[in-house]
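Note that one protein chain of the assembly has been removed; the remaining protein chains are unaltered in position.
To keep things simple, chains are lettered A and B as they appear, and every chain counts its residues starting from 1.
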Amino acid sequence: MTTETTDNTENTVNIIKLTAAEIAAEIAAGELTAVQVTEAHLARIEAVDEKVHAFLHVDREGALAQARAVDEKVERGEKLGPLAGVPLALKDIFTTEGVPTTVGSKILEGWIPPYDATLVKKLKAADVVILGKTNMDEFAMGSSTENSAYGPTGNPWDLTRIPGGSGGGSSASLAAYEAPLAIGTDTGGSIRQPAAVTGTVGVKPTYGGVSRFGMVAFSSSLDQGGPCARTVLDAALLHEAIAGHDPLDSTSIDAPVPPVVEAARNGSVRGMRVGVVKQFRGEGYQAGVVQRFDESVELLKSLGAEVVELDCPTFDLALSAYYLIAPSECSSNLARFDAMRYGLRVGDDGTHSAEEVTALTREAGFGPEVKRRIMLGTYALSSGYYDAYYGSAQKVRTLITREFEAAFEKVDVIVSPTTPTTAFPIGERADDPMAMYLADLCTIPTNLAGNAAMSLPCGLAPEDGLPVGLQIIAPAMKDDRLYKVGAAVEAAFVEKWGHPLLEEAPSL
Amino acid sequence: MTATTTPELLSYEDALATYDPVMGLEVHVELGTKTKMFCGCSTELKQDANSQTCPTCLGLPGALPVVNETGVESAVKIGLALNCSIAEWCRFARKNYFYPDMPKNFQTSQYDEPIAFDGYLDVQLEDGEVFRVEIERAHMEEDTGKSTHVGGATGRIHGAQHSLLDYNRAGIPLIEIVTKPIVGAGERAPEVAKAYVAELREVIRALGVSEARMEQGQMRCDVNLSLMPKGSEKFGTRSETKNVNSLRSVERAARFEIQRHAAVLSSGGSIVQETRHFHEDEGTTTSGRVKEEAEDYRYFPEPDLVPVAPPREWVEQLRAGLPELPLAQRNRLIAEWGISAHDMQSIRNAGAIAPIVATIEAGADAASARKWWMGELARSANEQGVDLAALPITPVQVARVSELVAKGDLNDKLARQVIDGVLKGEGTPDEVVDKRGLKVVSDEGALSAAVDEAIAGNAGIVAKIQSGKVAAAGALVGAVMKATRGQADAARVKELILEKLGVSEG
């Protein structure tokens, strides 16, 4: 018995094009109700998600209930938070009490968690309206969302192309105007790479900046949840809402959240030193990507930044170290999916032992990329190989961290392309893991070192007309610098283009 | 119905004539913390299955661990009491293997960075000799859940149709204490094993970190044993006998394995490195599952936890706050009480040290505290098959009985009746005295009359006494005690008899 949502198509179109900051302001001012906003987005999802497939689960009733609660607060004249009533698409990697959580895997099909992730609790406390759960590569392993057990997501710029991964559902939901905000997680680039290929903004906060409690673990020492949005300011508002210390996460930083919103409102690069790492270009980089990146560097100079060339030789080993560390941790993190306590159970017909049922279930419930990484990690940790692989990978980690530290002695932020190429066609790299892994070439060093990084649009590649992402990297706990620089770059580009880049996307 | 054949054994004497045993003991102690090691679930195990679990200890997707600081404190205390070095910096590691009672399919444990290492424990054997057992390490880890096997005849896994899992115990803090190889104990090796576990249990209890009740699984022991030919220094292949859960079993398991290994080796065979199970009823061990392939636990540092770096000042504070340890206490008490090492060993074996010390603290003198706990109360505990500590009488009550005796209000016989009353739940010693009307007759007039009566009625005995056989007075004392229903002070009765007969003692 939902009210008619398409009564005012023009109004709906207007609403879904609003930024989160604008929506929150209009709701607070009584110009719009949260229910109107939620219904507009639910209608958009209904209209386009069959094509995009950004969502695995839409929680229509839950979202409307949250929206009504916000409207009641408005009626009572209560003070609202800066994102009250704003809809959000949540990556299906965060546990939601009473709402299915699959992590894009068959092994958790139908699982309904009995608890909320800390991030979900924070979103609810901020009166953000959670529309549903978004598609992702199974267990966040992938760069294209093709590894989802529930089918791929299309890139709203070209539905035959990948929306990035693992958080392709979240990035696509933004680019398709199904939600103004989304949550992603970034283990090797899964927030930034999808943002880059969909022309949206994504931030990987400093490791420990956002609680991991209730975020299904892929690689514990690398995973980090973070904000996805269409504008730098929206990302900052969301960042502030989800960040902060959590006593339930031992690896959560017990310090004030960097002033990201203030930074986003005061974008500037004047007098800043911006580093360009020579390892972030060369073979494998698409010409149009390099071109847009070089133009971005020129733009930064024109805005008053000083550009410094940097040499970080160990960055060349980052991808290798990552593909030892992340699989090792995942082989252990995913051991709990054993068909005993929750999730899928296969082969329990009275003829198989518990051990056999576990093995049959994992065989049936995990997709090929997950199995590949579990075996890779099992290999890397096994006796006899540990020192050569896991041990060396950790040394690489130390060296990369040192190179970042040395670099940040010389510069305030580092910039690079976010990805070596624009969105590739669905299926192109599906059974070529090494080719797929290259998508995270520029994003991985940051995960290994634990510092912060952002991707934001810097134009379309001339050869294919697809979005190119600019990556900005800051030292740990200096997340605010991302927003200060990002806001300045974004403003300059929008002025140059005459509109946000996403306006150039074909309509769905 | 265990379908295992007892392997051939060599006589213990023959075994020890040819071989030197090498032992390693691994003891797991469940800490008595309020909450689990990595989550806030209570450890107070209710019968209500799966009522003390949360996302963390159930291993739900997304859940994370946070270290219990009291668990770390207990580990440091144990390490200090075992004369260990305390790590400046250490980490948890994941031990990866699949087992349905382990929710994450890895145990959060410590691997190459234990919190405590390189210590020793001096243990005292029955004859008082002290043997030093070197400690390799003590580390923190978590317990598993509990499985019940349904459908099999014996309730064991074998033949079961399915199993039921209760995770209330999953995540309870454990400290695993591992010895270095124990060499040089020779024929006393089984005795050393038992004495080590006994001493360790007393240390754990003295620290107050666990009740260490073996029968409740709060303390569990694995006995690793190998033999090497006499004169050799090269260790043989070891067997690991798991979950040996009483002091007596520790000794028997070690002894059995010595005889079994010796039989295998002396007939030219070789020992298989394997897990073995101890059978309480027969005192034997049998082979566990022969693993298809070697376990590979793929340890790596637990990425969900940060390192533990016990600050030095804190460690020193804990060291300063350690209680007197059991062996030192025993040596002190031997001196203070003026008893032999052998007597102390009896007191210790009876579990009477703590009750006696508490009774003395409550005001009794050492001799009478010992007398009551090692006499009347030990007998009573023995009859009921319970620990002294489980008797329904407190050291304060025993001290009160002792006080009443000292004041002359009770004699020994009456005191025993008072204790009997307390044990039967009739109330405090004073209440029992009142209710049962137990009081020494101290009325000189009544006592004098009873003595006169006894003298008048026992002319023969009187004559003996007067002829110099003072010892015969005992019979008259007995008559008076009988007449007063035991409520007279026997010493005073004897005095009166001798006084009235004009005989002096000795």
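By definition in this document, a contact is a pair of C-beta atoms (placed from the backbone, for glycine too) under 8 Å apart; a residue touches a chain by one contact, two chains touch by 3 or more.
Criterion: contacts and distances are computed from a predicted model.
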Omitted chain (choose from "Exodeoxyribonuclease 7 large subunit", "Electron transfer flavoprotein subunit beta", "Aspartyl/glutamyl-tRNA(Asn/Gln) amidotransferase subunit C" or "NADH-quinone oxidoreductase subunit M") - UniProt protein name: "Aspartyl/glutamyl-tRNA(Asn/Gln) amidotransferase subunit C"
Contact set of the excluded chain (shown chains only): A, B
Omitted-chain contact residue, chosen from A:G151, A:G304, A:G391 or A:P425: A:G391
Residue of B:G128, B:G184, B:P229 or B:P307 touching the missing chain in the full complex: B:P307
Hidden partner chain, touching residue among B:V130, B:L164 or B:A446: B:L164
Residue, one of B:P181, B:G288 or B:G486, that touches the chain absent here: B:G288
Contact set of subunit A toward the excluded chain (per top definition): 111-115, 207-208, 221, 247, 250-251, 253, 314, 317, 319-321, 323-324, 331, 335, 338-345, 348, 350, 352-360, 362-363, 366, 371-372, 374-376, 378-379, 382, 387-389, 391-399, 401-402, 433-434, 448-451, 476
Absent-chain interface as seen on subunit B, which is shown: 33-35, 39-42, 48-55, 58, 60, 66-72, 89, 91, 98-100, 147-151, 156-158, 160-167, 275, 277, 288-289, 292-293, 296, 298, 300-301, 303, 305-311
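One rule holds in what follows: only the chains that are shown with their structure count from here on.
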Mean-CA-position distance for subunit B and subunit A (Å): 57
Subunit A to subunit B touching residues, read off their complex: 94-95, 101, 103, 108, 111, 113-115, 117, 212-217, 219-221, 247-251, 328-329, 331-332, 335-338, 340-342, 350, 354-355, 358, 378, 381-383, 386, 390
List of subunit B residues in touch with subunit A within their complex: 55, 58-67, 94, 96, 98, 100, 103-106, 161, 163, 165, 296, 298-300, 303-306
